[in-house]
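Every protein chain of the complex appears in place save one, which is left out.
Right, subunit A next:
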Amino acid sequence: MSDRAMIQIENVSKFYGIYKALDDVSLSIAEGEFFSLLGPSGCGKTTLLRSIAGFENPTAGEIYIDGVPSLALPPNKRPTNMVFQSYAIFPHLDVAENVAYGLKRLKLSPEEEKKRVGDALDMVRLSGLGQRKAHELSGGQRQRVALARALVMRPKVLLLDEPLSALDKKLREEMQVELRTLQKAVGITFILVTHDQYEALALSDRIAVMFGGRIAQIASPKEIYQRPRTRKVADFLGGMNFLKAKVLGEQGNAVSIDAARFGAVQLEKPQGFAASSGHVTVGIRPERLRLLWDDDRAPHELSGRIENRAYFGEVTHLTVGIDGLEQPLSMVETNNFGADDLPIGAEIRLAYDPEAFVLLAEDPPVTRI
């Protein structure tokens, strides 16, 4: 991964009538970066990906691919290749012919073409399956053919439109590891569209979370999970306990707040934070709350009672009611110590780390339509 920008998206908007599919989106993706566009369906992530590929024509803005303004170029003239959600394997061609499809136009020598097809199939571990017809392939194999067919073109950017959504859970997890390994091996820029936050977290160098045609936050997986900027981003990335809190004072980059039963905590000010009303929303992830057993002591404790319990195999999700809090808290406990055996109604104590709280900015109002 270098510092050179491979993709630069500048003020791109796409309107369908008065519906804003993309609303003034700007971002930059580095050469060799694994970048994910994450969001719920209809957030504009696929429209943005298809605009990079050339299948959508943005209403305004410009997209630079490797420094070249590209919106005027048709898809077949762009140095990008795409893995489609349906894989779009040509049904009348076998695996090798599918992979060689784009090479035919390059007029390579037969040996050179054969070598590149062979190398591409090796890369996705499909060696020896070149003669298979598309209908003889499993879902995972089709996905690999689609990958090989795109990578054999040696694109500057590989675009992946929900490539794993059609696979079952186990295969999906396998392919995630493979996709990451493959990206490191070929070293080209990958842009992945997904609505699966775990997929985005596991694969990406950076993630852009999108809502309503806009980018809500761009950051590394760790940062976006631990330091979400707004309530919606926090909520989309996983479980989060939200609390209303009162601002006590501001010192430079820090804000001290009164987080109800959790007491006074000092938090870092998020970008664009403005405590106009004196009331703010703070959040803490369920796994940052910890059950205390018997004689365990912690510097910051609360007591409550179990209102609900759900068993998930390796972990148990607990809902804990705390006096003086409007909403019960969600917690995730590993089952090593018997959290799965706690009866509903049991009185428990929990520990928390004030550092684990995040101050959340207000979500921008929804202005579409």
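General observations
Here, a contact is a pair of C-beta atoms (placed from the backbone, for glycine too) under 8 Å apart; a residue touches a chain by one contact, two chains touch by 3 or more; residues count from 1.
In this section, contacts and distances are computed from a predicted model.
The chain that is not shown carries the UniProt protein name "ABC transporter permease", picked from "ABC transporter permease", "Tryptophan synthase alpha chain", "Extracellular solute-binding protein" or "Putative secreted hydrolase".
Only one of A:Phe15, A:Tyr101, A:Tyr198 or A:Phe242 touches the chain withheld from this view, namely A:Tyr101.
Which of A:Ser138, A:Thr181, A:Asn308 or A:Thr334 touches the hidden chain is settled by the complete complex: it is A:Ser138. Residue-wise, the contact with the chain that is not shown comes from A:Met153, picked out of A:Ile65, A:Met153, A:Leu179 or A:Ala234.
In the complete assembly, the contact with the undisplayed chain comes from A:Ser86, out of A:Asn11, A:Ser86, A:Ser127 or A:Thr181. Residues of subunit A that touch the chain left out of view are 53-55, 74-76, 80-82, 84-86, 88-92, 101-102, 105-106, 134-135, 138-140, 142, 149-150, 153, 166-168.
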